[in-house]
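Worksheet: one structure, shown below.
Removed from the display is one protein chain of the complex; every other protein chain stays in position.
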Amino acid sequence: MSPLVQIEGVTAAYGASQALFGVDLTLKEGGALALMGRNGMGKSTTLKTLCGLLPPTGGRVRLAGVEITGRPAHRIARLGVGLVPEGRRCFAPLTVAENLLAAARPGPWDMARVGALFPRLAERRDQVARSLSGGEQQMLAIGRALMTNPRLLVLDEATEGLAPVVRQEIWAAIARLRAEGGLSLILVDKSLRELRQVADTAVILARGRTVWSGSIDALGAEQTNRWLGV
Amino acid sequence: MSAPILALDRVTKRFGALEASRAVSLDLRPGEIHALIGPNGAGKSTLIAQITGALRPDAGTVSLEGRDITGLPTPARARLGLARTFQISQLAMGHTVLENAVLGAQGATGARLSLWRPILKDAALRAVAEAALQRVGLAEHAGAVTAELSHGQRRQLEVAVALTLAPRLFVMDEPMAGLGLEGTAAMTGLLDGLRAEAPILLVEHDMDAVFALADRITVLVAGEVIATGAPEEIRRNRDVRVAYLGEEGP
Amino acid sequence: MSAILLIEQVLNGLQFGVMLFLMAAGLTLVFGVMGLINLAHGSLYMVGAFAAAAVAGATGSFVLGLAAALAAAAAAGALIEVTIIRRLYARDHLDQVLATFALILIFSEGTRWIFGSFPLFLEVPAALSGPVTLPFGIEYPAYRLAIIGIGLAIAAALFWLIAKTRIGVQIRAGEADREMIAALGVDIDRLYTLVFALGAALAGLAGALVGALQSVQVGMGEPVLILAFVVIVIGGIGSIKGAFVGALLLGLTDTLGRTLLPVAFGTVLEPSMATAVGSALASMAIYILMAGVLIFRPSGLFGQS
Amino acid sequence: MGRETWINFAIALGLLAVPLWAWVADEPFTITLATRVAILALAGVGLNLALGLGGMVSLGHALFFGIGGYAMGILAHHAQTFDPLMEAPFVIEGTKSMPVIWLTAMALSALAALAVGALSLRTTGVYFIMITLAFGQMFYYFAISWPAYGGEDGLSIYVRNGFPGLNTLDPIQFFLLCYGLLLLALFVCARITASPFGLALSTARQAPARAETLGFSPFRLRLIAFTISGAITGLAGALFADLNRFVSPAMFSWHTSGEIMVFVILGGVARLFGPVAGAALFILLEHWLGGLSEYWLIYLGALLLGVVLFAKGGLVGTLLRGRA
Partner (left out) sequence: DPVKVGMITTLSGGGAGLGIDVRDGFMLAVKQAGNPDLEVVIEDDQRKPDIAVQLADKMIQSEKVDVLTGIIFSNLAMAVIPAATAQGKFYLSPNAGPSALAGRGCHPNYFNVAWQNDNLHEAAGAYANEAGFKNTYILAPNYPAGQDALTGYKRFYEGALAGEFYTKLGQTDYAAEIAQIRASGADSVFFFLPGGMGISFLKQYAASGVDLPVVGPAFSFDQGILQAVGEAALGVKNTSQWNKDLDNPANVAFVESFQAEYGRLPSLYASQGFDTANLLLSAMAKADVSDTEAFRAALKEADFASTRGDFRFGPNNHPIQDIYVREVIQEGDVFTNKTLGVALEDRGDAYADECRM
């Protein structure tokens, strides 16, 4: 069986400035992959090329064996990729309910189930997203991605700026999503401890290249020291 | 005990039915870092907005060095020595790093803005700006256009601009947000040194940083202060653990 | 001025307002919902009127003319969306102003090239020509009543479309963050082409309906465009409800200003002076209204700040 | 010197060289065209201060252009007919002296800009565009229907106003006068841009919250810039009226506002010499295409469209990129 995500030698650039120089990454169906690296090393950019938000300038991206390199974002999303972007990017003038509705596609995840996962969102159904607190917006972004009923959920710093309890809540929610099976994950986060609990494999980027990959348990002090600065 | 620099007295703010600040009182004393923590949506940013003047409280007063500033607009507060950094960087992206800092130095002088004399030729302002950049470690990027900076560098520039103001106090909204582990450590070191210059009111979710830095911590939940005290007391406080830190908190 | 006349003038004001709403509805869709300043909206209005006049002239059927207006304007709208407008969403307002200003030139002169420099003929359908008698003995043109009806129906339909349907939500989401809505699986490009074509079709419909009352000529879209902008700015951009209220307010202000101001000045000035001053002020009235509204409500009556 | 400085230098030189050549070759109309470019560029320089530096997209600058024009028209008209502008409480006579007219034009348009700005700057974005348009339209309709100074027919001034020591009726001398004022305005704008005020203003454009926390009120900064901007455009209006020896409400129309904006965008927003390049290109196009076909506006439209879509940053921006 072909892996769910297979990224091979992807390069990408913002205008004239190149950001990715050769990223390789493989995620098997049902797996959870931690994408790591210092600030500005290309984590978000890699995720953008995967989701079709930034067409790669070279290399290949495959989803469940189908080549999707350079396809428009909405096509890729419909193949089952749900994105929780860096910086939340909720639809500011829309209400919570409308934010969720805009993304909805048929499947097990619906308004009620998202509301059960994040009761706070259910309470604020009719509040516009721009007046939500940062944490509430983060929950909304995750809920919104779930509403597309993805097979792959891509979380780019999903716990940034969240209170510890909420962060724990979200990690618990992620763990639950994992346990229920069926959903594969790619995670970017700065908390190593939590990543270790959820992810099974890890990829480290430096200067737009894959510099290390393997089982997360194999990630030792030497690598974290060298590539992450801790 | 020295007189507080900043004092909030029963500040209250409502958004419709929601009470985002409920009679919040707190103060900031010389030389301290006072951390304001609380769950998402507790009303921290709302409180900061009332301190800096973006929002006006429905009731209660905000005073700076004994002077009531509740009704003052933001620029007037800035001129009184209130410096803030933003949760999401607010920088002139098209300007160079130096220009962003020099304008802060200009603001600090409180002088009327000249329309004629080129600002970059003003040696005194440049010196202040360059010193601030030096301190946050951006000196060699002074000529770079701000849009080209990495996220972490922009956070550093935010702090540098605040430094140029030579303020009476700092109000910082999540300065660690979006910084990597390394960056967080560097920022922690920077803030640690800063408190000698002016006290800091710090809003932050990074508990490692908060407990490493804060002299006092105030916990806000649902718009209300549920505890204020030294870090150790807060760490041990049951209510705080339930409402915010969680059982596995540091 | 008698009470009956006053009632009739209020009715005229409302009718003018509804007419303006027809013009403003498409504009607010595109302008508010998609965040695009489309100065060429007036050109689409003109395209509708010319298509209607040409087809009605050739076939003798007003209904066919209306259909042609809808089709031609929608097609023109879709065409410019795909080739030009699409590249402007991400640009700032300035680029949009310049590009659509250029489109006005192209449309106007292109129309003149095809249809010549003389106004075309478009007539109110026979079934609706002439007046009907309303309560209080008010005689009112049947065609204008029909316009009021159509305008109200369109207002309701649009309001429902944008506020209540999933497509409406997606359109608004797309305005807030195009890239994000695409990443959630919505084909925003196609959606926007459709919306733009819908807005254009509304403009074309307005052009055809109003063209039967007015003169179908090159440049007819411009004064209308400005009025429509005033309407949606008063109402609050992006709000169909705002456009509706704004249009009625503007229609009433203009009509009553025109008729009442000279009378009002007549009480203090000599007659010809009063008409001159009164009508000078009346021609500025809607702009004064707009400035007044914006000074007290900087984002219009129903706009979100 | 930076690349942009060289481009600016070339533009300034070009605008001077062409009419000088025309003077030698006895082509007075070319001088007239160049004068037109200089004056319209000056109007654009005014707008650019608000638009480029301050981020205020004003679609109402025709208002100041028109006020400048009418300041000239009314003063010269009274001088021409020898009846004073005002008799009580003190006498104000008309004048044919350019310096007096310029000062009046600038003062009046600055005053108008101050008032319009104070009201309009409460709004932002599209609302600002439209409220400035509304103020322009108010004046337009007022000027059309106000009979005292010709209404829609406008006012003709038979002889161009005078400047001490110059013969303004000589096209090249009048050109040099306008050119000098343009350079002066450009110099002033360059200084303002580099000044503390300019830096604060453009910070207020890019990050208003930042400007506030540094102690600057964005509203005040914008209002001051808008006023200066209005004064410069007003001066251009007075010169334009002198060039045509005629003023009419058309100067107030939204087309005029649109055209001034087109100069700025065509040349490059927030580029010092953008309006100069834009006005020159526009006038050239108008002049050349006008002779091509009765439907030349189609070509003009297509060209403008091409510039917006494919030449980001306008002419100056494109030149900068082309050489980079």
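Order of writing sets the chain letters: A, B, C and D. Residues in each chain are counted from 1.
What we mean here is this: a contact is a pair of C-beta atoms (placed from the backbone, for glycine too) under 8 Å apart; a residue touches a chain by one contact, two chains touch by 3 or more.
Note that the structure is a prediction, hence the values are computed from the model and not measured.
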Q: In the full assembly, spell out which visible chains the left-out chain is touching.
A: C, D
Q) Thinking of the whole complex, not just what is shown, which of C:I150, C:I167, C:L194 or C:A276 touches the missing chain? A) C:A276
(Q) Just to verify: which one of C:G130, C:G149 or C:G292 makes contact with the chain not shown? (A) C:G130
**Q.** Touch criterion as defined above, residue of C:A78, C:A102, C:V218 or C:M290 at the omitted chain
**A.** C:V218
Q. Which residue among D:Y127, D:F246, D:F263 or D:F282 touches the omitted chain?
A. D:F246
Q: With the missing chain put back, which residues of chain C would touch it? List them for me.
A: 1-2, 4-5, 8-9, 12-13, 15-16, 19, 108-109, 112, 116-121, 123-124, 129-131, 139, 141, 143-144, 210, 212-220, 223-224, 255, 258-259, 262, 271-272, 275-276, 279-280, 282-283
**Q.** Touching residues (missing chain, whole complex) on chain D
**A.** 27-30, 32-33, 36, 141, 144-145, 147, 150-154, 156, 158-159, 171, 240, 243-246, 248, 250-251, 255, 290, 294-297
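Criterion: only the chains that are shown with their structure count from here on.
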Q) Of all chains present, which has the mean Cα position farthest from that of chain D? A) A
Q) Measuring from the mean C-alpha position of chain A to the mean C-alpha position of chain C, what distance in angstrom results? A) 44
Q | Set of all touching chain pairs, with the criterion as stated earlier | A | A-B, A-C, B-D, C-D
Q.
Which stretch or stretches of chain D touch chain C in the complex?
A. 51, 57, 59, 119-120, 122-127, 129-131, 133-135, 137-138, 141-142, 144-147, 254, 258, 261-262, 265-266, 269, 295-298, 300-305, 307-309
Q: Report the residues of chain B in contact with chain D in the complex, numbered from low to high.
A: 52-54, 73-76, 78-79, 82-84, 86, 90-95, 99-100, 102-104, 106-108, 110, 113-120, 122, 161, 165
**Q.** Residue numbers on chain B that touch chain A, as the complex places them
**A.** 15, 37-42, 45, 87, 150-152, 174, 177-183, 205, 207, 243-246, 248-249
